[in-house]
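All protein chains but one are shown in place.
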(Lines give C-alpha, C1' and ligand atoms only; values in the text may rest on other atoms or scores of the structure.)
Protein backbone atom coordinates (compact mmCIF):
# COMPACT_ATOMS: atom_id res chain seq x y z
CA UNK A 1 0.00 0.00 0.00
CA UNK A 2 1.42 3.41 -0.97
CA UNK A 3 1.82 6.05 1.64
CA UNK A 4 1.55 9.78 1.04
CA UNK A 5 3.00 11.90 3.85
CA UNK A 6 2.74 8.87 6.09
CA UNK A 7 -0.95 8.43 5.38
CA UNK A 8 -2.11 5.39 3.39
CA UNK A 9 -3.17 6.54 -0.07
CA UNK A 10 -6.67 5.03 0.08
CA UNK A 11 -7.36 6.89 3.29
CA UNK A 12 -6.13 10.12 1.75
CA UNK A 13 -8.34 9.68 -1.32
CA UNK A 14 -11.25 8.89 0.93
CA UNK A 15 -10.66 12.04 2.93
CA UNK A 16 -10.44 14.14 -0.24
CA UNK A 17 -13.77 12.78 -1.37
CA UNK A 18 -15.35 13.45 2.02
CA UNK A 19 -13.97 16.95 1.95
CA UNK A 20 -15.66 17.44 -1.38
CA UNK A 21 -18.96 16.27 0.10
CA UNK A 22 -18.71 18.71 2.98
CA UNK A 23 -17.64 21.31 0.46
CA UNK A 24 -20.93 20.72 -1.31
CA UNK A 25 -22.78 21.99 1.76
CA UNK A 26 -20.43 24.94 2.13
CA UNK A 27 -20.90 25.76 -1.55
CA UNK A 28 -24.69 25.67 -1.40
CA UNK A 29 -24.87 27.73 1.74
CA UNK A 30 -22.26 30.26 0.72
CA UNK A 31 -23.89 30.57 -2.68
CA UNK A 32 -27.14 31.64 -1.03
CA UNK A 33 -25.26 34.09 1.18
CA UNK A 34 -23.40 35.49 -1.81
CA UNK A 35 -26.57 35.94 -3.84
CA UNK A 36 -28.22 37.78 -0.99
CA UNK A 37 -25.17 39.90 -0.26
CA UNK A 38 -24.61 40.65 -3.92
CA UNK A 39 -28.06 41.97 -4.55
CA UNK A 40 -29.40 43.10 -1.18
CA UNK A 41 -26.14 44.13 0.43
CA UNK A 42 -27.28 42.24 3.51
CA UNK A 43 -25.04 39.89 5.45
CA UNK A 44 -27.66 37.25 6.16
CA UNK A 45 -26.67 35.70 9.49
CA UNK A 46 -30.07 34.00 9.63
CA UNK A 47 -28.80 31.69 6.91
CA UNK A 48 -27.83 28.96 9.35
CA UNK A 49 -31.26 29.09 10.97
CA UNK A 50 -32.88 28.85 7.54
CA UNK A 51 -30.73 25.83 6.72
CA UNK A 52 -32.02 24.28 9.92
CA UNK A 53 -35.61 25.20 9.02
CA UNK A 54 -35.20 23.36 5.74
CA UNK A 55 -34.22 20.18 7.57
CA UNK A 56 -37.09 20.60 10.03
CA UNK A 57 -39.55 21.30 7.22
CA UNK A 58 -38.57 17.98 5.64
CA UNK A 59 -39.08 16.24 8.97
CA UNK A 60 -42.47 17.89 9.52
CA UNK A 61 -43.65 17.03 6.02
CA UNK A 62 -42.82 13.40 6.70
CA UNK A 63 -44.02 13.17 10.28
CA UNK A 64 -47.16 15.22 9.99
CA UNK A 65 -48.09 14.95 6.31
CA UNK A 66 -46.58 11.63 5.28
CA UNK A 67 -44.75 13.43 2.48
CA UNK A 68 -41.47 11.74 1.63
CA UNK A 69 -37.97 12.92 0.80
CA UNK A 70 -38.37 13.69 -2.90
CA UNK A 71 -41.38 15.94 -2.50
CA UNK A 72 -39.76 17.48 0.56
CA UNK A 73 -36.78 18.40 -1.57
CA UNK A 74 -39.14 20.52 -3.61
CA UNK A 75 -41.67 21.68 -1.01
CA UNK A 76 -39.46 22.42 2.00
CA UNK A 77 -37.38 25.09 0.22
CA UNK A 78 -40.57 26.74 -1.02
CA UNK A 79 -42.10 26.78 2.46
CA UNK A 80 -38.95 28.19 4.05
CA UNK A 81 -38.55 30.69 1.21
CA UNK A 82 -42.06 31.99 1.95
CA UNK A 83 -41.07 32.63 5.57
CA UNK A 84 -37.95 34.35 4.24
CA UNK A 85 -40.02 36.57 1.98
CA UNK A 86 -42.18 37.55 4.95
CA UNK A 87 -39.09 38.44 7.00
CA UNK A 88 -37.71 40.47 4.11
CA UNK A 89 -40.97 42.41 3.74
CA UNK A 90 -41.36 43.02 7.46
CA UNK A 91 -37.80 43.78 8.52
CA UNK A 92 -34.92 43.48 6.12
CA UNK A 93 -36.37 45.70 3.39
CA UNK A 94 -36.17 48.65 5.76
CA UNK A 95 -32.41 48.41 6.14
CA UNK A 96 -31.08 48.57 2.59
CA UNK A 97 -29.82 52.11 2.84
CA UNK A 98 -27.93 51.58 6.09
CA UNK A 99 -24.53 50.26 7.01
CA UNK A 100 -23.89 46.49 6.72
CA UNK A 101 -23.66 46.33 10.47
CA UNK A 102 -27.39 46.78 10.94
CA UNK A 103 -28.38 44.06 8.53
CA UNK A 104 -25.91 41.77 10.20
CA UNK A 105 -27.28 42.49 13.66
CA UNK A 106 -30.89 42.19 12.57
CA UNK A 107 -30.42 38.82 10.91
CA UNK A 108 -28.38 37.64 13.87
CA UNK A 109 -31.31 38.55 16.11
CA UNK A 110 -33.73 36.76 13.79
CA UNK A 111 -31.51 33.67 13.90
CA UNK A 112 -31.59 33.69 17.71
CA UNK A 113 -35.38 33.95 17.72
CA UNK A 114 -35.88 31.18 15.15
CA UNK A 115 -33.48 28.80 16.86
CA UNK A 116 -34.96 29.52 20.28
CA UNK A 117 -38.49 28.81 19.09
CA UNK A 118 -37.49 25.54 17.47
CA UNK A 119 -35.61 24.53 20.60
CA UNK A 120 -38.64 25.14 22.75
CA UNK A 121 -40.88 23.28 20.36
CA UNK A 122 -38.70 20.29 19.48
CA UNK A 123 -36.02 20.12 22.17
CA UNK A 124 -32.32 20.08 21.49
CA UNK A 125 -31.51 16.42 21.04
CA UNK A 126 -32.62 16.14 17.46
CA UNK A 127 -35.06 14.15 15.40
CA UNK A 128 -34.43 11.11 13.22
CA UNK A 129 -34.82 11.31 9.43
CA UNK A 130 -34.10 8.29 7.29
CA UNK A 131 -32.16 8.12 4.06
CA UNK A 132 -34.65 7.51 1.22
CA UNK A 133 -34.58 3.82 0.26
CA UNK A 134 -33.63 4.63 -3.35
CA UNK A 135 -30.38 6.16 -2.11
CA UNK A 136 -29.43 3.88 0.74
CA UNK A 137 -26.56 1.48 0.39
CA UNK A 138 -23.02 2.18 -0.70
CA UNK A 139 -20.66 1.89 -3.65
CA UNK A 140 -17.36 0.15 -3.22
CA UNK A 141 -14.85 2.44 -4.86
CA UNK A 142 -11.90 0.24 -4.06
CA UNK A 143 -10.22 2.79 -1.83
CA UNK A 144 -13.32 3.42 0.24
CA UNK A 145 -16.98 2.70 0.77
CA UNK A 146 -18.98 5.61 -0.57
CA UNK A 147 -22.56 5.77 0.69
CA UNK A 148 -24.76 6.43 -2.33
CA UNK A 149 -26.50 9.23 -0.50
CA UNK A 150 -23.27 11.21 -0.07
CA UNK A 151 -22.59 10.87 -3.79
CA UNK A 152 -26.09 12.17 -4.43
CA UNK A 153 -25.42 15.18 -2.21
CA UNK A 154 -22.42 16.20 -4.30
CA UNK A 155 -24.30 15.79 -7.56
CA UNK A 156 -27.39 17.62 -6.33
CA UNK A 157 -25.29 20.47 -4.94
CA UNK A 158 -23.30 20.78 -8.16
CA UNK A 159 -26.47 20.88 -10.26
CA UNK A 160 -28.11 23.48 -8.02
CA UNK A 161 -25.00 25.66 -7.91
CA UNK A 162 -24.44 25.56 -11.66
CA UNK A 163 -28.09 26.24 -12.36
CA UNK A 164 -27.96 29.27 -10.10
CA UNK A 165 -24.79 30.51 -11.72
CA UNK A 166 -26.32 30.10 -15.19
CA UNK A 167 -29.50 31.92 -14.22
CA UNK A 168 -27.60 34.87 -12.83
CA UNK A 169 -24.89 35.11 -15.46
CA UNK A 170 -26.61 33.95 -18.64
CA UNK A 171 -30.33 34.80 -18.53
CA UNK A 172 -32.30 37.99 -18.95
CA UNK A 173 -33.59 37.76 -15.41
CA UNK A 174 -30.04 37.45 -14.18
CA UNK A 175 -29.06 40.45 -16.22
CA UNK A 176 -31.79 42.51 -14.52
CA UNK A 177 -30.55 41.30 -11.15
CA UNK A 178 -26.98 42.26 -11.88
CA UNK A 179 -28.06 45.57 -13.31
CA UNK A 180 -30.14 46.29 -10.21
CA UNK A 181 -27.12 45.79 -7.98
CA UNK A 182 -25.23 48.37 -10.01
CA UNK A 183 -27.99 50.94 -10.31
CA UNK A 184 -31.41 50.13 -8.91
CA UNK A 185 -32.99 53.44 -9.89
CA UNK A 186 -32.09 53.04 -13.54
CA UNK A 187 -33.44 49.50 -13.73
CA UNK A 188 -36.61 50.68 -12.02
CA UNK A 189 -36.92 53.37 -14.67
CA UNK A 190 -36.92 50.66 -17.32
CA UNK A 191 -40.11 49.31 -15.80
CA UNK A 192 -38.70 46.50 -13.71
CA UNK A 193 -40.26 46.11 -10.28
CA UNK A 194 -36.99 46.20 -8.36
CA UNK A 195 -38.35 45.85 -4.80
CA UNK A 196 -40.24 42.72 -5.78
CA UNK A 197 -37.18 41.35 -7.54
CA UNK A 198 -35.11 41.99 -4.43
CA UNK A 199 -37.68 40.23 -2.25
CA UNK A 200 -37.76 37.22 -4.54
CA UNK A 201 -33.97 37.12 -4.60
CA UNK A 202 -33.90 36.93 -0.83
CA UNK A 203 -36.49 34.17 -1.02
CA UNK A 204 -34.30 32.36 -3.54
CA UNK A 205 -31.20 32.62 -1.36
CA UNK A 206 -33.19 31.29 1.57
CA UNK A 207 -34.56 28.46 -0.56
CA UNK A 208 -30.98 27.42 -1.37
CA UNK A 209 -30.19 27.25 2.33
CA UNK A 210 -33.36 25.23 2.96
CA UNK A 211 -32.53 22.84 0.13
CA UNK A 212 -29.13 22.26 1.70
CA UNK A 213 -31.01 21.60 4.95
CA UNK A 214 -33.17 18.93 3.32
CA UNK A 215 -30.06 17.32 1.82
CA UNK A 216 -28.45 17.36 5.27
CA UNK A 217 -31.45 15.95 7.16
CA UNK A 218 -30.78 12.24 6.54
CA UNK A 219 -27.07 12.38 7.40
CA UNK A 220 -26.88 14.85 10.25
CA UNK A 221 -29.00 15.00 13.35
CA UNK A 222 -31.95 17.32 12.70
CA UNK A 223 -31.63 19.69 15.64
CA UNK A 224 -32.13 23.42 16.25
CA UNK A 225 -28.43 24.24 16.54
CA UNK A 226 -27.35 22.41 13.37
CA UNK A 227 -27.05 25.68 11.46
CA UNK A 228 -25.39 27.88 14.05
CA UNK A 229 -22.20 25.81 13.99
CA UNK A 230 -21.98 26.17 10.24
CA UNK A 231 -22.87 29.79 9.69
CA UNK A 232 -19.62 31.37 10.76
CA UNK A 233 -17.57 28.96 8.63
CA UNK A 234 -19.82 29.52 5.64
CA UNK A 235 -19.52 33.23 6.14
CA UNK A 236 -15.74 32.88 6.08
CA UNK A 237 -16.07 30.94 2.82
CA UNK A 238 -18.00 33.82 1.27
CA UNK A 239 -15.38 36.32 2.38
CA UNK A 240 -12.55 34.20 1.02
CA UNK A 241 -14.35 33.73 -2.29
CA UNK A 242 -15.10 37.41 -2.56
CA UNK A 243 -18.27 38.92 -1.12
CA UNK A 244 -21.04 38.70 -3.68
CA UNK A 245 -19.09 36.62 -6.19
CA UNK A 246 -21.31 33.72 -7.31
CA UNK A 247 -18.69 31.54 -8.95
CA UNK A 248 -16.20 32.46 -6.23
CA UNK A 249 -18.43 31.17 -3.47
CA UNK A 250 -19.11 27.89 -5.28
CA UNK A 251 -15.46 27.16 -6.02
CA UNK A 252 -14.27 28.30 -2.60
CA UNK A 253 -16.94 26.20 -0.91
CA UNK A 254 -15.76 23.00 -2.55
CA UNK A 255 -12.07 23.86 -2.18
CA UNK A 256 -12.29 24.70 1.51
CA UNK A 257 -14.26 21.53 2.13
CA UNK A 258 -11.28 19.62 0.75
CA UNK A 259 -8.74 21.68 2.70
CA UNK A 260 -10.69 21.12 5.89
CA UNK A 261 -10.91 17.40 5.11
CA UNK A 262 -7.13 17.19 4.77
CA UNK A 263 -6.66 19.07 8.03
CA UNK A 264 -8.82 16.46 9.71
CA UNK A 265 -6.21 13.87 8.75
CA UNK A 266 -3.07 15.74 9.69
CA UNK A 267 -4.16 17.88 12.63
CA UNK A 268 -7.78 17.19 13.57
CA UNK A 269 -7.85 19.63 16.50
CA UNK A 270 -7.17 22.49 14.08
CA UNK A 271 -9.83 21.55 11.53
CA UNK A 272 -12.24 24.20 12.76
CA UNK A 273 -9.58 26.91 12.68
CA UNK A 274 -7.87 26.33 9.34
CA UNK A 275 -10.54 28.20 7.40
CA UNK A 276 -9.96 31.31 9.48
CA UNK A 277 -6.22 31.12 8.92
CA UNK A 278 -6.88 31.03 5.20
CA UNK A 279 -9.34 33.90 5.53
CA UNK A 280 -6.77 36.09 7.29
CA UNK A 281 -4.11 35.34 4.68
CA UNK A 282 -6.46 35.96 1.77
CA UNK A 283 -7.73 39.23 3.20
CA UNK A 284 -4.20 40.50 3.71
CA UNK A 285 -3.06 39.48 0.25
CA UNK A 286 -6.23 40.03 -1.78
CA UNK A 287 -8.68 42.14 0.17
CA UNK A 288 -11.56 41.60 -2.25
CA UNK A 289 -11.31 37.84 -1.88
CA UNK A 290 -10.04 35.29 -4.37
CA UNK A 291 -12.71 35.94 -6.98
CA UNK A 292 -14.06 39.33 -5.99
CA UNK A 293 -13.63 42.57 -7.85
CA UNK A 294 -12.00 45.22 -5.74
CA UNK B 1 -23.07 54.21 11.39
CA UNK B 2 -23.28 57.40 9.43
CA UNK B 3 -26.37 58.64 11.22
CA UNK B 4 -24.72 58.52 14.63
CA UNK B 5 -21.72 60.58 13.77
CA UNK B 6 -21.53 64.31 14.04
CA UNK B 7 -20.59 65.80 10.73
CA UNK B 8 -17.55 67.81 11.60
CA UNK B 9 -14.95 68.16 8.92
CA UNK B 10 -11.31 67.75 9.68
CA UNK B 11 -10.33 71.38 9.23
CA UNK B 12 -12.76 72.90 11.69
CA UNK B 13 -12.45 70.21 14.29
CA UNK B 14 -10.47 71.82 17.01
CA UNK B 15 -12.36 75.09 16.90
CA UNK B 16 -15.75 73.42 17.09
CA UNK B 17 -14.60 71.18 19.86
CA UNK B 18 -13.21 74.05 21.92
CA UNK B 19 -16.62 75.75 21.88
CA UNK B 20 -18.36 72.65 23.19
CA UNK B 21 -15.69 71.85 25.72
CA UNK B 22 -16.27 72.55 29.37
CA UNK B 23 -14.08 71.06 32.09
CA UNK B 24 -11.74 68.23 30.91
CA UNK B 25 -13.47 68.30 27.58
CA UNK B 26 -16.85 67.45 29.09
CA UNK B 27 -19.81 69.49 27.94
CA UNK B 28 -22.32 70.62 30.57
CA UNK B 29 -24.76 67.84 29.78
CA UNK B 30 -21.93 65.33 29.96
CA UNK B 31 -20.81 66.72 33.30
CA UNK B 32 -24.29 66.23 34.71
CA UNK B 33 -24.36 62.69 33.33
CA UNK B 34 -20.92 62.05 34.79
CA UNK B 35 -22.15 63.30 38.16
CA UNK B 36 -25.10 60.93 38.02
CA UNK B 37 -22.82 58.07 37.07
CA UNK B 38 -20.34 58.71 39.88
CA UNK B 39 -23.20 59.02 42.37
CA UNK B 40 -24.52 55.71 41.14
CA UNK B 41 -21.08 54.16 41.53
CA UNK B 42 -20.89 55.29 45.14
CA UNK B 43 -24.44 54.52 46.24
CA UNK B 44 -25.26 51.34 44.32
CA UNK B 45 -23.14 48.80 46.27
CA UNK B 46 -25.24 49.54 49.33
CA UNK B 47 -28.45 48.88 47.44
CA UNK B 48 -27.60 46.30 44.78
CA UNK B 49 -25.68 43.04 44.84
CA UNK B 50 -21.99 44.02 44.55
CA UNK B 51 -20.90 41.03 42.44
CA UNK B 52 -23.51 41.91 39.85
CA UNK B 53 -22.29 45.52 39.86
CA UNK B 54 -18.69 44.43 39.40
CA UNK B 55 -19.63 42.31 36.43
CA UNK B 56 -21.53 45.24 35.01
CA UNK B 57 -18.55 47.59 35.42
CA UNK B 58 -16.14 45.14 33.79
CA UNK B 59 -18.39 44.87 30.77
CA UNK B 60 -18.99 48.60 30.74
CA UNK B 61 -15.24 49.20 30.50
CA UNK B 62 -14.99 46.55 27.79
CA UNK B 63 -17.76 48.23 25.81
CA UNK B 64 -16.17 51.67 26.26
CA UNK B 65 -12.89 50.29 24.93
CA UNK B 66 -14.69 48.80 21.97
CA UNK B 67 -16.55 52.05 21.39
CA UNK B 68 -13.25 53.89 21.17
CA UNK B 69 -12.60 51.99 17.98
CA UNK B 70 -16.02 51.92 16.34
CA UNK B 71 -17.43 55.16 17.64
CA UNK B 72 -14.42 57.38 17.09
CA UNK B 73 -12.37 55.68 14.39
CA UNK B 74 -15.24 53.96 12.60
CA UNK B 75 -13.64 50.51 12.71
CA UNK B 76 -15.89 47.57 13.58
CA UNK B 77 -13.79 44.92 15.26
CA UNK B 78 -15.43 41.53 15.40
CA UNK B 79 -12.66 40.00 17.44
CA UNK B 80 -12.47 42.02 20.63
CA UNK B 81 -13.18 38.96 22.73
CA UNK B 82 -9.60 37.87 22.01
CA UNK B 83 -8.17 40.82 23.99
CA UNK B 84 -10.80 40.65 26.70
CA UNK B 85 -10.35 36.93 27.16
CA UNK B 86 -6.56 36.83 26.88
CA UNK B 87 -6.32 39.66 29.38
CA UNK B 88 -8.41 37.53 31.72
CA UNK B 89 -6.32 34.39 31.19
CA UNK B 90 -2.99 36.09 31.72
CA UNK B 91 -4.18 38.00 34.77
CA UNK B 92 -5.59 34.79 36.20
CA UNK B 93 -2.37 32.95 35.50
CA UNK B 94 -0.30 35.77 37.00
CA UNK B 95 -2.38 35.90 40.17
CA UNK B 96 -2.71 32.16 40.64
CA UNK B 97 0.57 30.68 39.42
CA UNK B 98 3.01 33.57 39.74
CA UNK B 99 1.33 34.87 42.88
CA UNK B 100 1.28 38.49 41.74
CA UNK B 101 -0.81 41.09 43.55
CA UNK B 102 -4.08 42.03 41.85
CA UNK B 103 -2.94 45.39 40.45
CA UNK B 104 0.11 43.72 38.88
CA UNK B 105 -2.06 40.90 37.52
CA UNK B 106 -4.30 43.44 35.86
CA UNK B 107 -1.28 45.17 34.36
CA UNK B 108 -0.03 41.83 33.03
CA UNK B 109 -3.47 41.24 31.50
CA UNK B 110 -3.55 44.67 29.93
CA UNK B 111 -0.01 44.35 28.60
CA UNK B 112 -0.79 40.98 27.03
CA UNK B 113 -3.80 42.44 25.30
CA UNK B 114 -1.71 45.39 24.15
CA UNK B 115 0.89 43.10 22.58
CA UNK B 116 -1.80 41.01 20.93
CA UNK B 117 -3.57 44.16 19.77
CA UNK B 118 -0.36 45.50 18.26
CA UNK B 119 0.08 42.39 16.12
CA UNK B 120 -3.59 42.06 15.17
CA UNK B 121 -3.96 45.78 14.59
CA UNK B 122 -0.89 45.92 12.37
CA UNK B 123 -2.46 43.24 10.15
CA UNK B 124 -6.04 44.48 10.28
CA UNK B 125 -5.89 48.26 9.87
CA UNK B 126 -4.94 47.96 6.21
CA UNK B 127 -8.52 46.96 5.51
CA UNK B 128 -11.80 48.72 6.08
CA UNK B 129 -15.48 48.05 6.70
CA UNK B 130 -16.62 44.47 6.55
CA UNK B 131 -13.12 43.26 5.60
CA UNK B 132 -11.63 44.80 8.70
CA UNK B 133 -14.31 43.06 10.74
CA UNK B 134 -13.54 39.75 9.07
CA UNK B 135 -9.78 39.96 9.63
CA UNK B 136 -10.27 40.73 13.29
CA UNK B 137 -12.69 37.81 13.49
CA UNK B 138 -10.21 35.47 11.82
CA UNK B 139 -7.38 36.51 14.12
CA UNK B 140 -9.63 36.14 17.15
CA UNK B 141 -10.57 32.62 16.04
CA UNK B 142 -6.86 31.78 16.02
CA UNK B 143 -6.50 33.14 19.53
CA UNK B 144 -9.47 31.01 20.52
CA UNK B 145 -7.80 27.95 19.04
CA UNK B 146 -4.63 28.76 20.95
CA UNK B 147 -6.63 29.03 24.16
CA UNK B 148 -8.31 25.66 23.58
CA UNK B 149 -4.94 23.97 22.98
CA UNK B 150 -2.55 25.75 25.34
CA UNK B 151 -2.15 23.84 28.60
CA UNK B 152 -2.01 26.89 30.87
CA UNK B 153 -5.59 27.95 30.02
CA UNK B 154 -7.03 24.72 31.37
CA UNK B 155 -8.99 24.05 28.19
CA UNK B 156 -12.71 23.73 28.75
CA UNK B 157 -12.38 24.06 32.53
CA UNK B 158 -10.61 27.39 32.32
CA UNK B 159 -8.36 28.73 35.05
CA UNK B 160 -10.31 28.22 38.25
CA UNK B 161 -9.88 29.38 41.83
CA UNK B 162 -7.99 32.54 40.90
CA UNK B 163 -7.25 34.33 44.18
CA UNK B 164 -8.28 37.97 44.53
CA UNK B 165 -5.20 38.58 46.64
CA UNK B 166 -4.24 41.73 48.48
CA UNK B 167 -4.22 45.07 46.72
CA UNK B 168 -0.64 46.45 46.72
CA UNK B 169 0.09 43.47 48.95
CA UNK B 170 -1.78 45.24 51.76
CA UNK B 171 -5.54 45.40 51.40
CA UNK B 172 -7.30 42.02 51.21
CA UNK B 173 -9.97 41.97 48.53
CA UNK B 174 -11.87 38.93 49.73
CA UNK B 175 -14.88 40.92 50.81
CA UNK B 176 -17.08 41.81 47.87
CA UNK B 177 -17.44 45.42 48.90
CA UNK B 178 -13.68 46.03 49.05
CA UNK B 179 -13.27 44.39 45.68
CA UNK B 180 -16.06 46.56 44.40
CA UNK B 181 -14.19 49.77 45.20
CA UNK B 182 -11.18 48.56 43.33
CA UNK B 183 -13.26 47.58 40.29
CA UNK B 184 -15.06 50.91 40.40
CA UNK B 185 -11.71 52.70 40.46
CA UNK B 186 -10.41 50.69 37.49
CA UNK B 187 -13.59 51.38 35.56
CA UNK B 188 -13.64 55.09 36.30
CA UNK B 189 -9.93 55.38 35.45
CA UNK B 190 -10.47 53.62 32.13
CA UNK B 191 -13.57 55.66 31.38
CA UNK B 192 -11.85 58.98 32.01
CA UNK B 193 -8.78 57.88 30.07
CA UNK B 194 -10.89 57.07 27.03
CA UNK B 195 -12.63 60.39 27.34
CA UNK B 196 -9.30 62.14 27.59
CA UNK B 197 -8.01 60.33 24.49
CA UNK B 198 -11.05 61.30 22.47
CA UNK B 199 -10.72 64.96 23.37
CA UNK B 200 -6.98 65.21 22.89
CA UNK B 201 -5.54 66.51 19.63
CA UNK B 202 -4.83 62.88 18.83
CA UNK B 203 -8.53 62.07 19.25
CA UNK B 204 -9.44 64.86 16.88
CA UNK B 205 -7.23 63.37 14.21
CA UNK B 206 -8.93 60.01 14.77
CA UNK B 207 -12.31 61.58 14.20
CA UNK B 208 -11.09 63.26 11.06
CA UNK B 209 -9.91 59.89 9.80
CA UNK B 210 -13.33 58.46 10.50
CA UNK B 211 -15.02 61.26 8.60
CA UNK B 212 -12.71 61.45 5.66
CA UNK B 213 -9.55 59.42 5.54
CA UNK B 214 -8.17 60.68 2.19
CA UNK B 215 -8.48 64.21 3.45
CA UNK B 216 -6.63 63.37 6.66
CA UNK B 217 -3.91 61.78 4.56
CA UNK B 218 -3.69 64.84 2.35
CA UNK B 219 -3.30 66.98 5.46
CA UNK B 220 -0.14 65.05 6.17
CA UNK B 221 -1.34 62.68 8.88
CA UNK B 222 0.07 59.16 8.83
CA UNK B 223 -3.40 57.70 9.31
CA UNK B 224 -2.25 54.10 9.66
CA UNK B 225 -0.13 54.97 12.69
CA UNK B 226 -3.06 56.78 14.27
CA UNK B 227 -5.41 53.88 13.66
CA UNK B 228 -2.91 51.34 14.94
CA UNK B 229 -2.41 53.27 18.16
CA UNK B 230 -6.18 53.49 18.64
CA UNK B 231 -6.46 49.77 18.07
CA UNK B 232 -3.77 49.03 20.64
CA UNK B 233 -5.35 51.37 23.20
CA UNK B 234 -8.73 49.77 22.68
CA UNK B 235 -7.28 46.26 22.97
CA UNK B 236 -5.34 47.21 26.12
CA UNK B 237 -8.41 48.54 27.90
CA UNK B 238 -10.40 45.50 26.80
CA UNK B 239 -7.63 43.39 28.33
CA UNK B 240 -7.78 45.37 31.56
CA UNK B 241 -11.54 44.80 31.69
CA UNK B 242 -11.07 41.07 31.12
CA UNK B 243 -8.30 40.89 33.71
CA UNK B 244 -10.48 42.61 36.30
CA UNK B 245 -13.37 40.32 35.53
CA UNK B 246 -11.28 37.19 36.00
CA UNK B 247 -10.15 38.45 39.42
CA UNK B 248 -13.70 39.30 40.47
CA UNK B 249 -15.08 35.87 39.63
CA UNK B 250 -11.94 33.86 40.25
CA UNK B 251 -12.32 32.19 36.89
CA UNK B 252 -11.11 32.74 33.33
CA UNK B 253 -12.73 30.63 30.63
CA UNK B 254 -13.16 30.09 26.92
CA UNK B 255 -16.46 32.00 27.03
CA UNK B 256 -14.52 35.23 27.14
CA UNK B 257 -12.47 34.48 24.02
CA UNK B 258 -15.31 33.00 22.00
CA UNK B 259 -16.63 34.96 19.01
CA UNK B 260 -20.06 35.23 20.59
CA UNK B 261 -18.43 37.48 23.23
CA UNK B 262 -17.21 39.70 20.39
CA UNK B 263 -20.81 39.84 19.23
CA UNK B 264 -22.04 40.63 22.72
CA UNK B 265 -19.87 43.71 23.04
CA UNK B 266 -21.13 44.94 19.67
CA UNK B 267 -24.64 44.48 21.01
CA UNK B 268 -23.91 46.38 24.22
CA UNK B 269 -22.44 49.31 22.37
CA UNK B 270 -25.24 49.35 19.85
CA UNK B 271 -27.99 49.20 22.47
CA UNK B 272 -26.37 52.01 24.43
CA UNK B 273 -25.46 54.15 21.45
CA UNK B 274 -22.46 54.04 19.12
CA UNK B 275 -20.08 56.94 19.42
CA UNK B 276 -21.63 58.34 22.60
CA UNK B 277 -19.54 58.64 25.74
CA UNK B 278 -22.08 57.08 28.09
CA UNK B 279 -23.80 54.77 25.63
CA UNK B 280 -21.55 51.75 26.14
CA UNK B 281 -21.97 52.00 29.91
CA UNK B 282 -25.75 52.03 29.68
CA UNK B 283 -25.71 49.34 27.01
CA UNK B 284 -23.52 47.08 29.14
CA UNK B 285 -25.85 47.70 32.07
CA UNK B 286 -28.91 46.72 30.09
CA UNK B 287 -27.40 43.57 28.61
CA UNK B 288 -25.78 42.37 31.82
CA UNK B 289 -28.95 43.00 33.81
CA UNK B 290 -30.94 41.19 31.18
CA UNK B 291 -28.70 38.16 31.29
CA UNK B 292 -28.85 38.17 35.04
CA UNK B 293 -32.61 38.25 35.28
CA UNK B 294 -33.32 36.26 32.16
CA UNK B 295 -31.17 33.35 33.32
CA UNK B 296 -34.28 32.20 35.10
CA UNK B 297 -36.38 32.39 31.96
CA UNK B 298 -34.56 29.23 30.91
CA UNK B 299 -34.96 28.37 27.28
CA UNK B 300 -36.54 31.66 26.29
CA UNK B 301 -33.36 33.66 26.90
CA UNK B 302 -32.12 33.48 23.35
CA UNK B 303 -35.53 34.35 21.95
CA UNK B 304 -35.80 37.43 24.14
CA UNK B 305 -32.25 38.48 23.26
CA UNK B 306 -33.08 38.09 19.60
CA UNK B 307 -36.20 40.21 19.96
CA UNK B 308 -34.14 42.94 21.61
CA UNK B 309 -31.67 42.86 18.72
CA UNK B 310 -34.50 43.22 16.24
CA UNK B 311 -36.18 46.03 18.15
CA UNK B 312 -32.89 47.91 18.48
CA UNK B 313 -32.12 47.70 14.80
CA UNK B 314 -35.66 48.47 13.67
CA UNK B 315 -36.73 51.11 16.15
CA UNK B 316 -33.80 52.91 17.73
CA UNK B 317 -30.58 52.64 15.89
CA UNK B 318 -28.98 55.47 17.80
CA UNK B 319 -29.18 53.40 20.97
CA UNK B 320 -30.71 54.41 24.28
CA UNK B 321 -28.26 57.19 25.04
CA UNK B 322 -28.21 58.38 21.44
CA UNK B 323 -32.00 58.66 21.42
CA UNK B 324 -32.12 60.43 24.75
CA UNK B 325 -29.42 62.84 23.63
CA UNK B 326 -31.32 63.55 20.42
CA UNK B 327 -34.47 64.13 22.44
CA UNK B 328 -32.73 66.57 24.79
CA UNK B 329 -30.70 68.04 21.94
CA UNK B 330 -27.41 67.56 23.79
CA UNK B 331 -24.30 65.45 23.28
CA UNK B 332 -23.90 62.64 25.78
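Letters are used for the chains, namely A and B, taken in the order the chains are written, and counting of residues starts over at 1 for each.
Keep this in mind: a residue touches a chain if its C-beta (ideal position, glycine included) is under 8 Å from a C-beta of that chain, and two chains touch if they have at least 3 such contacts.
Here, contacts and distances are computed from a predicted model.
Set against the options "biotin carboxylase", "Gluconate 2-dehydrogenase gamma chain", "ABC transporter substrate-binding protein" or "Sodium:proton antiporter", the UniProt name belonging to the omitted chain is "ABC transporter substrate-binding protein". Residues of chain B that touch the chain left out of view are 48-49, 51-52, 55, 148, 155-158, 160-161, 249-251, 253, 255-256, 291-293, 295-299, 301-302. Against the chain not displayed here, chain A makes contact via residues 8, 10-11, 14-15, 18-19, 21-22, 116, 119, 123-128, 130-131, 138, 144-145, 147, 149-150, 219-221, 223, 225-226, 229-230, 233, 261, 264-265, 268-273.
Simple rule for what comes next: only the chains that are shown with their structure count from here on.
Note: centroid distance chain A to chain B, computed from Cα atoms, is 34 Å.
Chain contact summary for the complex, chain A toward chain B: residues 43, 91, 94-95, 98-102, 105-106, 108-117, 119-120, 232, 236, 239, 243, 269-270, 272-273, 276-277, 279-280, 283-284, 287.
Chain B meets chain A in the complex at residues 1-3, 76, 123, 126-127, 129-131, 134-135, 137-139, 141-142, 144-145, 148-149, 259, 263, 266-267, 270, 299-303, 305-310, 312-314, 317.
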